[in-house]
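So, chain A:
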Amino acid sequence: MATVTGGHHVPEPSPVTRAWDYTPGQLVRDGLQRLRAKGQWYRISLIILAILTVIGIIALIVQAIASGWGDRENWGYVAVAFGYIMSTVAAAPCVCVAGRLTRAHWRRPIDRISEIWAAAMIVPAILFLLLMWTVPNTHGRPTIWFGWWAAPYLWDAILVLGLAFTGYALLYVSSIPDLAIARAQIEDGSANWLTRKAEGFFGTQSQWRVIERAVAYLGAFYVVMYIGTMTVIAADFIMSLIPGYKSAIFPAYFAISGFGGGVAVVVVTASIMRLWGGAEDYLGREQFFALAKIQLALGLLFAYFIWTDFVIPWYGRMPWEILQIRLLYFDSYLWYFVAAFALCFISPLVLLMWTKLRRGRVGPFIVSSGVLIGLLADRIRLFSSAFSDKDITEDRLHALPPVLHPGVLDWLIVIGAIAACIALVMLAMRLIPVPSIWEMTEGTRLRARRRFHNVEVTIIGKPDY
Partner candidate 1 sequence: MAHRWGMTIDLDLCTGCQACVVACQAENNIPINTEENFQQRRAIEWIRVERYWEGEFPNVKARYIPVPCMMCENAPCEPVCPVYASYHTDQGLNFQVYNRCIGTRYCSVNCHWHVRFFNFWEPKWPDSLKQQLNPLVAVRSRGVMEKCSFCIQRIDHAEQSAQLQGRDVKDGDFTTACAQACPTRAIVFGDLNNADSEVAKTVASTKRGYQLLADLGTNPAVVYLKKIDADPLPEDSKHKYFDSSQYTRVKETVAVG
Partner candidate 2 sequence: MGRIIKPVIVVVILLLVLAIPALAVVARSYILAPVAQPAKAQPIAFPHSIHVNVVGLDCTFCHRGATTQADSTVPALQLCMGCHAIIPTTDRPQLEKLVNAFNSGTPINWTRVHQLPDHVHFVHAMHINAGFNCATCHGDVASMAPGAVVQVRDLRMGDCITCHRENNAPTDCSTCHY
C-alpha cells in the first residue's frame, strides 16, 4: 500500500485481464482460433437447443390451431415469451453502448458479447407479429395513440421491427473490422460468407472514422429505440389491457428491468465464455466487477421503480387502485412478485453489496442467473395479468380477473423461444469473433504501466474524439 498525493490509495494492479498484455498478433490469432474451433459440446448443445426450438414451434402451432386468435388469454404465455426475450436478449446490446458512451476500458472484451445477442432479435420480432392480432384496436380502450392512423399495429410493428433491424445493423457494423481481419487472415477457404461482406474494409483512416461514428450513433439509436419500444409494449400490451391501470412509471420500470435483464444476460454469457468458450484471458475480474456494479445499480432502480409504482395507489386508496395492487402485487400474482422482487432486487443488493463478491467471478454469475429467473416471474406476473379474461373497455377494474397459470404447452412455448435465441447466438459465434479483436487491440494500445513516485500504476488513455 502506498499513497499518491491526494490520498487515494492505489492497490497493486490486480491480475485483471491477461489479454491486455497480448500483442496484436496474438489477439488476432486467438480470435480466429475461437472462430474456427468449436468443440463437441458446442455441437451437442446446439442440437439440444434446436430440438427445443422445434418443440416450441410445434407447441405454438398447436396452440394457434387449438385456440385460434379470438381469445386473448390463450396467448398470454406467448406474450410472456415475447416480453421476456424483449427484456433480456434485446436489452443485452445496450450494455456495450453504455460502455462506449462513457469510454470505459473494461467494456472492450464485453462489447461483442453484448452485441452478439442482437443476432437473436428475429425471435421477438416473429413473436410480436404473431401477437399483434391479439391486441385490440385503440377503439374504446385507453391508449397513447390518440387516434393515429393504423394505431397501434403499424407503429408497434415499426418500433419492434426497427429495433430488430437496428440490432442487426449494430452487430454487423461493429464487426466489420473483425470480419475484414478474418477475410485477410483465413486463407484455407474456411472463411464464411459473412466475412466476404467485409470486402471493402481496409482500415483506412476515413473508414475507421465511419465505423466509429456508425457504431456510436447506431448504439445510441438502439438504446433510444429500445426504450421507446419497451414503452410502447408496456402501454399497448400490458397497461391498456388492465382496466384503470394508469401508472406512468410503468413503461420506465419495464425498460429499466429490461436493462437489468440485459446486464444479466451479458454476465451469464461472459461467465460461460470464460469457462467453456476459451476466453478466460479476456474476461477478468475487472469486467465482472464493472458489470456487477451496474447490476447492483439496476437492481436498486428496479426496487425504486416498483416501489413508486406501488406506493402511489397504496396512498390513493381508491377502490380500483386497491384492486390494481391486489392484482399485481398481493392476491393473484403474489408469489411471482415475491420471486421477482427477491431475485431482481434483494439478491443483487445483499450479495453484490460486498466488494469481495462483486470482484469475484462466481457472485455476479449467481446473481445474474437469479435476475434472469426473477425477470421471467415478473414478466409472467405482468403479461398474464394483462392477458387474462376481462372486459378491457371498462374504465376501471371492478373485480379481480382470473389468474393465468402456465400449462405444459405454455412452458414449451416459452422454453422454445428462449432456446431459439440461444441457438441463434451460438450460430452467430461461428461467424463473428467473440470477443472483438479490434476493440481489444485498441485497448492494449491505450494502456500503459508507469512508475508513479514509488508505485507502479496503470495509465489509461482517454482519446478525446
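Keep in mind how these were chosen: all candidates are chains of the complex that A comes from, given by their letters.
Keep this in mind: a contact is a pair of C-beta atoms (placed from the backbone, for glycine too) under 8 Å apart; a residue touches a chain by one contact, two chains touch by 3 or more; residues count from 1.
Keep in mind that this is a model prediction, so the values were computed, not measured.
**Q** Given that every candidate in 1 or 2 is part of this complex, which one actually touches chain A?
**A** 1
**Q** Going by the contact rule set out above, which residues of chain A touch candidate 1 in the complex?
**A** Where chain A meets candidate 1, its residues are 315, 317-319, 322, 396.
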